[in-house]
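One chain of protein is taken out of this complex; the other chains stay put.
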Amino acid sequence: MKTSAPERERVVGSKVTRVDAVEKVTGLAKYAPDIYFDRMVHCALVIARKPHGILHKIDASRAQKLPGVFGIFTYKDVPGKNRLGEVVDDMPCLVAEGETVKHYGDVVAVVAASTQKTAEEAARKVRLTIEELPAVLDIEEARRDEIRIHGSSNVSVHKKIRKGDVSKGFSRADLIIEDNFMASYQEHAYIEPQGVVVLPDTDYGMTVYGSIQCPYYVQSSLSKVLGFPMSKVRIIQAETGGAFGGKEDVPSFVASYAAVAAYNLKRPARLIYPREIDIHTTSKRHPVKSRYKMGFSKDGEILAIEVDAYMDMGAYATLSPVVMFRTLVHAAGAYSVDNVSVDTYGVYTNKVPPGAFRGFGSPQVLFAVESMVDEASRRLGIDPVDMRMKNALREGSRTSTDQLLTESVGAVETLDKVNELSNWKELNERVEAFNRGSLFQKRGVGLSHIIYGVSLGAQGQHIDKSGAHVQINRDGSVDVRIGGTEMGQGAKTVMAIIAAEELGQKLSQIVVHQTDTAFVPDSGPTVASRTTMFSGNAVRIACKSLRERLVKLYAELNSCSEDEVELHDGMISCGQDKGMPFDELIEEAFKKNVKMFEAGWYQSPVLEWDPESGIGQAYITYSFASQVVVVEVDMITGNTKVLEAYTVHDVGKAINPEGVIGQIQGGFVQGMGYALSEDLKMLNGRILTDNFNTYIIPTIRDIPRVFKYGIVEDEFSEGPYGAKGIGEPSLMATPPAIANAISRAIGRRIRHIPATPEYVLNVIKEDAE
Amino acid sequence: MRINFRLNGETITTEIEDSMRALDLLREDLGLTGTKEGCGEGECGACTIIVDGNAVNSCLMLAAELDGTSVETIEGLTGSDGKMHPVQRSFIDKGAVQCGFCIPGMIMSAKSLLDKNDSPSKEEIEAALEGNLCRCTGYVRIIEAVEDAASIIREDRK
Partner (left out) sequence: MTFKLMIPNTEGELQQELMDDEARILAGGTDLMVQMRSGKVAPTRVVSIKKLERLKEISDLGERIRIGAAVTYSELQRSHILQEKSPILLKAIRQIGSLQIRNRGTAVGNIANASPAGDAVLAMVLSEARVEIMGPKGERHESIESFIIGPGRTTLSTGEYIRAVVIEKTDDWQSLFIKVGQRNAMCISVASIGVLRKGKEVRLAFGSVAPVVVRAHKAERFFTREGIDGTKLGEFVERCVESISPIDDVRASSWYRRQVVRGELMKIFGHPDVGGTDVT
């Protein structure tokens, strides 16, 4: 079959208008809190508010009496299994009397009332009798195992890589550096908090509308909690106001709480989290404490790397074991190293359970390893770009898990391009000149170079697949349904572009619907920068079959050769004929009863992996990025401003360049917040920074004045049109680039993120006092 | 209590509870769900509306305080002919929209600025939008969109 005619302008790679923008700028877009049903009740949660203890009694009598309260539901009211957790189900839906409360945000009861205000007031009146137990509040304390949170040890997960022989590597090294790093929590801070509406539906089951990243997770969770077959649970994604991983597994919990109320009251139940409840109870980026040892030759070759990383899993494992897989694979960075030893451990504490967050366990270690490489380049007197270039992965290189890279390795090109884009040499001279004339402000240039494994990888390959359903209606409009979700990243626009490219219909005639489990089979989660590749391939496959039928029909109608038929921008033609509008051809297809719908299915290629040695094909392919930033540090306050940013990403192929740029800019600023200001503070297991006046995310006045980006397209043969992923890699290059820039500015190493003004001032003053 | 105010050019007379917030009146009683709630304490700007020409957080205002005022919400920006305001058009054209949850508030802040100043500098745009948090876009294109809308408005006035 002939693919899209090369002489025509393709939709793929062109500048298009976001397909869901009109509804979003006019206020018509429906997010979960905007959906109302008759007889709907409003829910609020009763949380433990103690870090560790035995829940003796739940007394709802006072709350029950408030006018407008319809019900207060506890573990006794859960119809199915009182358990939650996508990967490890070690978390109760509602903590039962006699059981242990394991963190401040543990949910004990759900209140349903006539208004939000009444529900919240009643929730405050529910009395919990909790016998407090000593709490485990940090990684070191947890490792001592004096107080155990679950089972025999708090250190419950361990993964490793053993490649080559690190002791041999170190013995050959001219320079060995050892250091410790800490990457603290990060809150997703999506602007729309968690929210769902759950209603008993016309199929005698439950339907959920919600702010959801992974509808199939919600479906499976609800089916267990309600004791319903999955066929009686339908999940329809509402517009989702940002997710970043924070709406991966958490909406399963949110929907489960609301479902308990909906089930017991037989009424629609809505649960929208106030920001404080959202921050107290939902996942975060894992705090990771790491110890690095690296050996280098004097000309900068990395000879060995040894890493131990401990992650704080909080009170429940939730997604931590899979997050740790990514930590493991990314711990050694974006380099070709013969001798690698990595150990990652997951540790229980009496704190909020972290989970998925853009980068999924990799930003913490990429920050550390890039700090190490920067330090080595400084000590060896090698230019930071040359240092990376020397060790960068190329076609034919092997990764830290000994995976042979055979194609789409744009690493070196991103380094070349960022060098050029930032005018690296001249930039460094400019900054040095500034510093010679400045006493209280010091500037620094930082570089980072990162790798990111696309999609779920070896440990998630059993769920790495996606479906799509494409149907052409009688009027020529096209329905595209995918199992991936739109949460702001632009999935709908990419899918519409692919459908328009393949079918030749106008982009404006393609509707990508809200994800609905009733239409598309389990397509795995919308995570891991996999949607363009997985849902995209599924849509492309479905559209190709439809296209074949349209080509055949047109050739028959016009007695021409199928090879010469072209479809483009709403017209179909053959050779030099005058052609026919797409819509008319569809009319003909309907008259002739041609099948005008198709399902598409794409699954991950099989990855060979040995979990014992951590050796094998960790991911189907990798994205790469290189970044340069210039910071200015106020030596009196320790405050850092990012002045300039240059970032280059290898995305395989930019199907929607506008969307790629949006991800690059947004990921940078989110990474900047993580690196500098987003300091989640706790006291005795309670989060103190529970709203935006204390949890400090970047505003419009915090972004760099100079922001330049570059895109490298080193195509990947399995990806649609060569595409890989950009959703997460957009963030990861930033924390190490900023940390390295601060380190260069103040002449001391930054070992902790966020590098808040107070932390930086501490480092500046370290041995001065 | 009973209040009277102008809402997107129409007169509204309605009965409200004393302690109701302006945000809840708009969203729940009047069904104008374009105005969003992100934090409930005036830190995120998702609930921004324009009252007597000034951008304010509707989560920090009582409904009763709208009495006698003229209120604009995102729903009022699109004409009855469906024609969008230049700010809306520019947000689309410049790719300033991602998840969209902050966008109604962001657009109202921008509109309030442009009503007063059709040639804002970059600094003035940042000052007008500093109370609107966005977690998706990194703000770069939002600034470009406001600059673009300003130039369209200036062009239209010629």
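Here the chain labels run A and B in written order, and each chain numbers its own residues starting at 1.
The rule is simple: a contact is a pair of C-beta atoms (placed from the backbone, for glycine too) under 8 Å apart; a residue touches a chain by one contact, two chains touch by 3 or more.
Please read all numbers here as calculations on a predicted model, not as lab measurements.
Asks: Tell me the shown chains the invisible chain touches, ordered by label.
Replies: A, B
Asks: Considering the complete complex, identify which of B:12, B:84 or B:127 is in touch with the unshown chain.
Replies: Residue touching the absent chain, from the options given: B:127.
Asks: Using the touch definition from the top, which of B:60, B:84 or B:152 touches the missing chain?
Replies: Spelled out, the listed residue whose C-beta touches the missing chain is B:60.
Asks: Among the options A:377, A:489 or A:677, which residue touches the chain absent from this view?
Replies: Within the whole complex, the residue contacting the unshown chain is A:677.
Asks: Go through chain A and note every residue touching the omitted chain.
Replies: Chain A touches the missing chain through residues 117, 124, 439-440, 636-639, 641, 677, 681, 688-689, 693-694, 696, 698-702, 756-758, 761, 765.
Asks: Take the complete complex as the reference. Which residues in chain B touch the chain that isn't displayed?
Replies: Here the touching residues of chain B are 1, 18-19, 21, 40-43, 45, 48, 54-57, 59-62, 64-65, 109, 126-128, 130-132.
The rule is simple: only the chains that are shown with their structure count from here on.
Asks: In whole angstrom, what separates the CA-based centres of chain A and chain B?
Replies: So the centre of chain A lies 30 Å away from the centre of chain B.
Asks: Given the complex with chain A, which residues does chain B contribute to the contact?
Replies: 27, 32-41, 43-44, 46, 73-75, 77-78, 84, 88, 91-93, 95, 97-104, 107, 125-127, 129-143
Asks: Where on chain A is chain B touching in the complex?
Replies: Spelled out, the residues of chain A in touch with chain B are 17-18, 20-31, 33-34, 188-193, 239-244, 274-275, 487-490, 658-659, 661-662, 665-670, 691-693, 697-701, 703, 707.
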